[in-house]
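Left out: one protein chain. Kept in place: all the others.
Residue numbering begins at 1 within each chain, and the chains themselves are lettered A and B in the order written.
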Amino acid sequence: MSLAFDVLLALSLIWSGVRCLSVERLDRAIVLFIAFGLLMALAWARLAAPDIGLAEAAIGAGLTGALLLDAWGALKRRRP
Amino acid sequence: MTSGLLFASTGALLFALGLAGVILIAHLLRRILAFNVMGSGAFLILVGLAQDNDIPDPVPQAMVLTGIVVAVAATALALALTRRLHALTGEVELPRDEA
Partner (left out) sequence: MRRLLVGSGAAVFAVLLIGALLEPLPGGIDLRIAVASHMAASGVEHPVTAVLLNFRGYDTLLEIAVLLLAVIVILAGGLDPAVDRPRAANPILQSLARLATPPMIVVAVYLLWAGAFRPGGAFQAGAVLAAAAVLLHLTGLLPSWQRPALSLRWGMTAGFLIFLAVATGLLAQGALLRYPPAQAGLLILLVEAGLTVSLGLILAGLFLFLSRDPGDEE
């Protein structure tokens, strides 16, 4: 049962990673990256590493996502 | 196959995916995304491989915790450079070498 969940989680990680790098629109790519970070936090929980899970959810998904979206907005607004 | 090895293999795939992305993608923001995917793969290998028989090892966990914080600093620095490049030249790709 838990192995089935692990396989599903691993497949979702790879799928969101592939989509994040291949999707056409940049804003979707960034949102997919945030989803990827949250899936990583789940993987850390499954690997019995709650410390990393906490940090990944707050920093890897939250702060990195905010930084990327802010940069995307700035690049888009400045475009002539 | 234990869940540690399963996630280590996932990490290997993510690392290769990110590596291909860093080489192939020219858009700097997307390249930063690929770099982060690559880093996540390396972290998964570190923690997953050390966890055999489902008993966690605190040493790689502490290393990865440090790594995540350093990765966000590197991402912010790369974004600052990208924004600077865009402000100066209007480009979001690095200029090609003139042969």
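Everything that follows uses one rule, which is that a contact is a pair of C-beta atoms (placed from the backbone, for glycine too) under 8 Å apart; a residue touches a chain by one contact, two chains touch by 3 or more.
Just so you know, these numbers come straight off a predicted model, no measurement behind them.
The hidden chain, counted over the whole complex, makes contact with A, B.
Seen from chain B, the chain kept out of the figure touches residues 5, 8-9, 12-13, 15-17, 19-20, 23-24, 45, 49-50, 55, 57-59, 61-63, 65-66, 68-70, 72-74, 76-77, 79-81, 83-84, 87.
Seen from chain A, the chain kept out of the figure touches residues 50-51, 54-55, 58-59, 62-63, 66-67, 70-71, 73-78, 80.
Everything that follows uses one rule, which is that only the chains that are shown with their structure count from here on.
With centres set at the average Cα position, the gap from chain A to chain B is 11 Å. Of all residues in chain B, only 1, 3-4, 6-7, 9-10, 13-14, 17-18, 21, 25, 27, 29-30, 32-34, 36-37, 40, 43-44, 47-48, 51, 54, 56, 61, 64-65, 68-69, 71-72, 75-76, 79, 82-83, 86-87, 90, 92 touch chain A in the complex they form.
By the touch rule above, chain A contacts chain B in their complex via residues 2-3, 6-7, 10, 13-14, 17-18, 20-21, 26, 29-30, 33, 36-37, 40, 43-44, 46-49, 51-52, 55-56, 59-60, 63-64, 67-68, 71-72, 74-75, 78-80.
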